[in-house]
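Removed from the display is one protein chain of the complex; every other protein chain stays in position.
Chains: A, B and C, in written order; residue numbering restarts at 1 for each.
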Amino acid sequence: MSDTILSGHNLTKEFITRGDGAFSASKNRFRAVDDVSFDVQAGRTLAIVGESGCGKSTTARLASKLLDMTSGTLRFEGEDVTIAGAKELARFRSNVQVVFQDPFSSLNPRHTVERIISAPLDYQGIKVPRGRAALVRELLERVGLNPDHSQRYPGQFSGGQAQRIGIARALAVKPKLVVCDEAVSALDVSVQAIVINLLRDLQADLGLSYIFIAHDLAVVRQIADRVAVMSQGKLVEQGDRDEIFTNPQHEYTKTLLAAVPRINPEWERARAARMAEGTHPDQDVTPRARATTDDGGQA
Amino acid sequence: MNTTPLLEIEHLTITFPTGSGPVDVVRDLSAVLDANRTLGVVGESGSGKSMTSLAIMGLLPSTARVSGSIRLNGQELVGKTDREFRTIRGEKVAMVFQDPLSSLNPYYTVGLQIEEAYRSHRGGSRRAARAVVLDALERVRIKDAARRIDHYPHQFSGGMRQRIMIAMALCLEPELLIADEPTTALDVTVQAQILDLLAELQQETGSGMIFITHDLAVVSQVAEDILVMKDGDVVERGTAEQIFSNPQAAYTRSLLDALPRIDDPFEELRGTAR
Amino acid sequence: MSTAPSQLAIEVDTVGASPGGGAPTPARRVISTLRRSPAVVLSVAYIVAVVLLAALAPVLASITGWGPYTYDPEAINADLGGIPIGPLGGISAEHWFGVEPQNGRDIFARIAQGAQVSLLIAVSATLVTTVVGVVLGMVAGFYGGWADQVISRVMDFLMAFPALIFMIALLSALPAGNRPALLVIVLSIFGWPYVARVIRGQTMSLKNREFVEAARASGAGNWRIVSREVLPNLRGTIIVLATLAVPGYIGTEAGLSFLGVGVMPPTPSWGQMIASAVGWYTVDPMFFLIPGTFLFLTVLSFTVFGDHLQKALDAGDAA
Partner (left out) sequence: MVLYLLRRILSALGILLLISLFTYAIFFLLSPDPAVLICGKTCTPERIDQIRGQLGLDQPFWVQYWEFLRGLVAGRSYGDGPSAIDCAAPCLGFSFQTNESVTNMITSRFPVSATLAIGAAVLWLLAGIGGGLLSAVKQGTWWDRGAMMVALGGISLPNYFVALILQYVLVVQLQILPFPTAVEFGENPLLWFQSYLMPWLVLAFAYASMYARLVRTNVIDTLGENFMRTARAKGLAAPLILRRHALRPALTPVVTLFGMDFAGLLGGALITETVFGLNGVGKLAADSIAKNDQPVIMGVTLLAALFVVFGNVIVDILYTVLDPRVRVTSR
C-alpha cells in the first residue's frame, strides 16, 4: 500500500485578463482551474488528461508551485505547502521537479548541457562530493545520452535527445515527484516510445512518482496508474486507469475516448497472431532497440 | 478497365542543394491514385512526406530539383512553369494544410479568401461567387454561414478554421485533394469531426485524396492505400490491411510497435519486450 | 511531429553530423560567419583605423608638426579672402588634408581631434543608454505590474517628446561648461527608451519561455533567473543595439554641433567642421568634403557591422 506523496484539495486558479483589444480596459476573471482535488501516491503515476485549454497545464503549474493558487491547499508528504516560506519552498523544489513540453524551449540555448543539468544543484546550493561534472556524466548515461556531450549546447541535439537532457536535469536533485507537462507530445512516435520507456524505467529504479499531463489518451494508457479527466477547468472524472478506459462514467470522458482514432481491431489481431507465431524473419527488432538508433541516443 | 489513373507518380526524386552538397529529401517515389480513393502517406518528421505534396502542387522552393514523373490524368506536371501550374492549383488539385491559423491571411475575411480562389479560376461576379462561397461554408457545416462569411480568421476556433480551409479547397471541386497533416494541430474530438467531414465530402464529390500524416491510427481510418516513408525513401507500400495486419518492413513494424494504443492488444507482448 | 518545412530534413542531418569533440560555441560561429563577409571586414578595418586616429591624435600631431589649434598663415592666401594656397584645399606634404580657410589650421589634426571628441561622446552615450535601457527594460519586462507601468509611461513620454528641438533648446539654454559631458547626458536622456523598449519586449517573451520556468522549478530566485537565464539570451540583442546606437549618436552629435549647440569651438568635431565649411563650399569644397566623408564612412561602417551582426545572430538562433 503506497502513501500519498502530494495532494491537492479544491485547487482553484483565476486569471485576471485585461481586455487585450484596443478598445476595452475591462478586467475579466477567468477561472482556469476550478475546484480540482487529487492525490498522487508514492511511486505511482497520476495522469491528467484533457483537450487544449482545459486547465491541465495550469494544474501542473499549481502542483509544482510555479503558480500561486487563488484558493485551495497543497500538501507534500502531509505537510501544507500552500504558502511556503523560503525554506519550505527550497525543500519542495528539491523534492518536486518538472519536465516541460517543448524540449528546446525548456533548455536555455546559451548554456552547455553540463550547466543546464547541474543548474538545480547550483540554484539550491547542493554540494556534490565527487564533483558536478561526474554527476552530470552519470545522469547523461542514466538517460541514455553520451556523457562526452556534456559541453555541447542544446541546439546540437535532436528533440528526443533534448527531452532526455530535460529529464536528466529533473533527476539531478534526486526528487521524489516529477511533474511531466506534455513531456512527450512534441516527439515523433518512435522517440515518444523510448522516452516513455525511460520514464517507466526510472520510476521502477528510483521509486519516482509522476504527475503526467497529456492530451493523448493512448500515451496516458501506457504510463498512468490513475487518470484524472479535465474539461473547462473542472475535473470531471477520476479513477484507476483501467476503470477510466474500460468503464468511463462521465459523458465527456466517453466522448473523448470515442474520438481517439483506432486501428481496425481485426488487423491488429491478425498482426498480433503473426507476431506470436514468430513468423517475422527479423523478430529481434524490438521497438526500443530499433528506435534508440533512430533517436541517435547513444550514437 | 484500361483508363488512366487520376494520379501517377513515377521515380520521383526531389533534391535540395545544401552547404554540404545536394541532399535528396525524396528518393525514387512511385505511387498511383484513382478517383474516389485515398492514399495515405505516413512518416515521421523529416521523412519527405510533405515534399511530395508540394511537388504535385509545384510549390517547392525554386532551389529544389525535381526528377521523375508526376502525371495528373495523364498530363505531365514535372517541368511545368509556375504560370502553367496555376491552372492546376486550386482547380484540379487543392490542398489543406496543417496549421489553419497561419495558413489564412489575417487581414481578410474568410469569405474573400474563399471567393478569390473561386473567381481567379471561374471568373464571374462577386455576387455569384459569394453564393458559391456560402454553399461551400454550409457544406463544411459552418453554422450561421451567412454571417460568418464576413468574419476574420482569428474569430474562428481551430476546428472551424480547418473547415474553412476545406471549404476553400472544395469550392472548385478539384479532382484531387491533398490534406497535409490536417488534424495534427487539433484536439482529438475536433480531429474526429474533421476526419468524418473529409470522408463525407469525398463520398459526395468522388475526388481522390492524398492524406499525409505522422499518425498511424489516423491513417488507418482514412486511407485505402498507404506509403510508409523514412528519410526520403518509401520503405513500404500496400493496402491499409496489408500494412497493418502484415507489415513487411522492419521500420513499419517498429512504428506500429511504438504506437501507443487506447485499447492495447499487445500489452503483455510489450511487457515481455521491455 | 510537425510536417517538415523545406529545410527540416537537411537540418537534422547537419545536427547529427556535428563533430563529437569541442563543438563551436555560438559566439565563435557568429564571428566566423562575419569574417567571411568582405563588407564586414572593410567596415571593421575602417572603424579600427578611426579609433587609432582618435587615440593617436596627439602623437600624429607631433609627427606632422601641426596641432589642431595651430594657425598657419603661410598656408592661406590672405589676398583672396583667406582661401588655402594650392589645389584641393591646400593638400600638401605638410598638410595632409589641407588647411582651413582664413586661419590655416591643419585639417588632418582637426579630423583626428574631432574623431576623438565624436567617438568619445557617442561611445559614452551608448554605454549610458545601454546600461540604463537594459536595466529598466528588464525590470519592466520581468516584473511587470506597477514597475512596468511607471517605466513604460516615462518611455512613452520621452519618445513623444520632439527630441531634436528640445535637445537644441536645452543645450542652447545650458551654460557652456563641459560640452561633451552635457551632450552625453542629453543624448542619453532621450536615447535610453529606444533600448529599453526592445529589451522589455524580449524580456517579456523570454520570461514565458519554458527554460525560465524550468529554472524556477529548479529553485532559482528572481535575481538568478534574470542574471543567469534571461540576460545571457539578451546578449546578442544588446550587442546589436549598442553597435547600431553608436552611429546614431555620432550622427546626432554631428547634427547638434552642425547647428551650433553641440561641441563648441575651438574644440573640433566633425559636424561643427562641416558647419564652418558652409560659408566656403563654393570656393573650397574640400573643407566640407573631408569631415563629411569621415562622418559618412564612420556611420556607414558601424551600420554595416551592426546589420551583419544582427543577421548572423538571427541565423544562429534559427539553427
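Here, a residue touches a chain if its C-beta (ideal position, glycine included) is under 8 Å from a C-beta of that chain, and two chains touch if they have at least 3 such contacts.
Note that this is a predicted model, so its numbers are computed, not measured.
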item: Given B:A117, B:L176 or B:I212, the one touching the chain that is not displayed; value: B:A117
item: Among C:Y46, C:W66, C:F97 or C:F258, the residue in touch with the chain that has been omitted; value: C:F258
item: Where the unshown chain meets subunit C, residue by residue; value: 156-157, 160-162, 164-166, 168-170, 172-174, 247, 251, 254-255, 258-261, 271, 274-275, 277-278, 281-282, 285, 288-289, 292, 295-296, 299-300, 303-304, 307
item: In subunit B, positions touching the absent partner; value: 57, 59, 82-83, 85-91, 94-95, 97, 99, 102-109, 116-117, 120-121, 152, 154-155, 165, 168
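Throughout what follows, only the chains that are shown with their structure count from here on.
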item: Distance from subunit B to subunit A - Cα centre to Cα centre, in angstrom; value: 32
item: Distance from the mean Cα position of subunit C to that of subunit B, given in whole angstrom; value: 51
item: Shared-contact residues (touching 2 or more other chains) in subunit A; value: 188
item: Shared interface positions of subunit C, touching two or more other chains; value: 1, 12
item: Subunit B residues touching subunit A - in the complex, by the definition given at the top; value: 44-45, 187-189, 191-192, 195, 214-218, 220-221, 240-241, 244-247, 250-251, 253-266, 269-270, 273-274
item: In the complex with subunit C, residue positions of subunit A that touch it; value: 61, 64, 66, 89-90, 93-94, 96-98, 100-102, 105-111, 119-120, 123-124, 146, 148-149, 151-153, 155-158, 166, 169, 173, 185-188, 296, 299
item: Complex contacts: residues of subunit A adjacent to subunit B; value: 51-52, 188-190, 192-193, 196-197, 200, 215-219, 221-222, 245, 255-272, 274-276, 280, 282, 285-288, 290-291
